[in-house]
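Here the complex is missing a single protein chain, while all its other protein chains stay put.
Labels for the chains are A and B, by order of writing; each one numbers its residues from 1.
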Amino acid sequence: MTTLLDIKNLTGGYQDTNVVFDISFQIEAGSLLGVLGRNGVGKTTLARLVQGSIPSSAGEISFAGQPIGGLPAHARRQLGLGYMPQTSMVFDDLTVHENLHLGHNATPPEHYFDLFPRLAERLKQPAGTMSGGERKILAFVRAMSEDTQLIILDEPSEGVQPENIDRMAECLRERVAKGASVLLCEQNLNMLSNVSDCFMGLDSGRITMTGNKANTTREDLNAVLSL
Amino acid sequence: MSSVLFLNLAWQISTLALVALGLAIVFGKLRIMNMAHGEFVMIGAYAPVITSTLGLPGWLQAPVCLVTVGLIAFALERSIIRHLYGRMFDSLLATWGIAILLREVVELVFGRGYQSVSPPIPGTINLIGADYPAYRIAVIAGIILGFGCLYWWNTRSKVATQIKAMVGNPELAQAVGINTARLSAGAFVFGCCTAGLAGLVLAPTIRIEPMMGLDYLIRSFFALVVGGLGSLEGLGIGASIIAGTQTFIGSVASQTYGYLAVLTLSILFLWLKPNGIRSTSR
Partner (left out) sequence: MVSVLLPASALLAALLLVPELFGDFVAYQIGLYLIYGIAAQGIGFLWGKTGVLPLGQSLFFGIAAYVTAITLRAEGHLIVNLGLATIALAVIAGFAYVLATLVFRGRNESGPYFSLITLALVMIAEQVAGTATSLTGGFNGMSGFNSLANLDPFGGFYYVIVAATVSVSVILLLLNKMPVNLIARAVLDNEPRMQLLGFPTHVVKGAAFAFSAMIAALAGGLFASHQGIVTPTSTGFALSAELVILTAVGGRFHVLGPLIGAVIVGWASAELRDSFPYWELLMAVLFILVVLKAPGGIAELIDTAFRRVWPKPAKATLPAQVAPSVRFNKSPMPLRFEDVHLQIGVVQILNGVSFETPSAGIVSVIGPNGAGKTSALNTITGNLAVTRGQITLGGHAIHSRPPHQALNSGIGRKLQVPSVFFSLSVAENLSIAMMANRLRLADLFRTSTYQWQSVALKGVLDHPEVPLAKGLNEPVEYLPQGHRQFLEYAMTVAAEPTVLLLDEPCAGLSPDETGLMTTLVQTYQATTKGLVIVIEHDMSIVEAISDKVLVLHLGQVLAFDTYDNVRQNPEVMAVYAGGTK
């Protein structure tokens, strides 16, 4: 296995306030790292630091062996790093079809329409007029279709009905099986434990737990989330 | 309707559409309320003055115009405008400052007085029973052709969608790989260059002076408001209504009444139909 993403001693946050501190971890090619933690512990900040929409104040980020810490977000995307944000995850003014075809896709988004038929029915509708859960699904399918090697997903299951969460998990397993890597921030433990190869728990901006599928129990995961 | 009035209408509508095109991009797409739009028209109109002062041949007018306006627009975008995306009112104020700045600079260079240039195509052509300046007919034809090309390009290109995506959600646009800095600068410079070009083609038919921009700005804004932001069809409809009303009422009553009619019409649209007649995407 080769290391696709290598984070060393990453620290960063907003303006003068750091939110995550001294984070180090790696993601292998073709594996899924599940990041869990309560609200406000820094999951979203970590995702955005890696993706490049906020600058880090210390530490290194390398992607496929190349340091990317100084690159703007669009350059990171062009190297193969995809992202689905937690909020404002679709282009509200664009139609569903435009949302799906704006970037460069490796898989045609239509491939996922069997699992999420709602998207096919709404292709010409502006994404902003769809319900919260449908927008999550749209953003998820966009992130799945793109020609990326690493996909960062920030709470994709929030507001999504359980059946669709299971379908999302199915898509993730399919992409990972084909060699993609995923950084998944989630609070839904069912989904997280279902798809993750490795786990990382965060509290107060620091890593408090790490483990893999074999040595981590549901109780370990629950412990990270409880107060 | 007399043939001259008809040709005057065609001239006013087509030139207003060209003047307003840049604002349709910068205000309609980039959401920068560019109060300096008229000043780019003004600088474009000074291009023939520049070439004749420097003794350059006439065919260099268009390149000089585009390079001058393009460079100024690029410098302003990189230094000022790029901080203002998503800040509509701040963009209005800062570009108001830019407008004053550009007027003052032009005044320092060329003086406050009127300048005039002669049309590159002299004479008249008899068209639908009226003798009409050949230059104006050439310009009308050129503008129609230009808009045709633009429309054709726009239906094939992803750029309009990318700009819309960038303005609606810049962070996500970056995340899907759009170089937002380059795209916004390109769109701003393109918009300003069309304004400069409008100034260049208008130059032989008007008095060129540093304060001339405001009128073009106001009429462009109102053409966009009436037609609806964000579509080429809307731009055409808006320019037709504004220029048409002003020319028609101006010819049957007086210029003042033509102007008042345009203002009143614009207020009614802003109030009752703020999205204009056409507000669809593209």
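Following the convention adopted for this analysis, contacts are C-beta pairs under 8 Å (C-beta built on N, C-alpha and C of every residue); 3 or more make two chains touch, one makes a residue touch a chain.
Since the structure is predicted, the reported quantities are computational estimates derived from the model, not experimental observations.
Checked against the full complex, the one of B:Val4, B:Leu56, B:Leu101 or B:Ile125 touching the unshown chain is B:Leu101.
The chain not shown here is touched by just one of A:Glu110, A:Glu158 or A:Glu174, and that residue is A:Glu158. Considering A:Lys8, A:His97 or A:Arg118, the position touching the chain not shown turns out to be A:Arg118 (whole complex). Summarising the interface, chain B meets the missing chain with residues 33, 80, 83-84, 88-90, 92-94, 96-98, 100-101, 104-105, 108, 218, 221-222, 225, 256, 259-260, 263-264, 266-267, 270-271, 274. Residue positions on chain A in contact with the hidden chain: 14, 17, 38-40, 44, 86-87, 118, 122, 125, 129-134, 136-137, 155, 158-166, 187-190, 222, 225-227, in rising order.
The rule is short, and it goes like this: only the chains that are shown with their structure count from here on.
Our note on geometry: chain A versus chain B, Cα centroid distance of 44 Å, whole angstroms. Residues of chain B touching chain A in their complex: 158, 161-162, 164-165, 168-169, 171-181, 281. The residues of chain A lying in touch with chain B in their complex are 51-53, 72-75, 77-78, 82-83, 85, 88-95, 98, 102-104, 142, 146.
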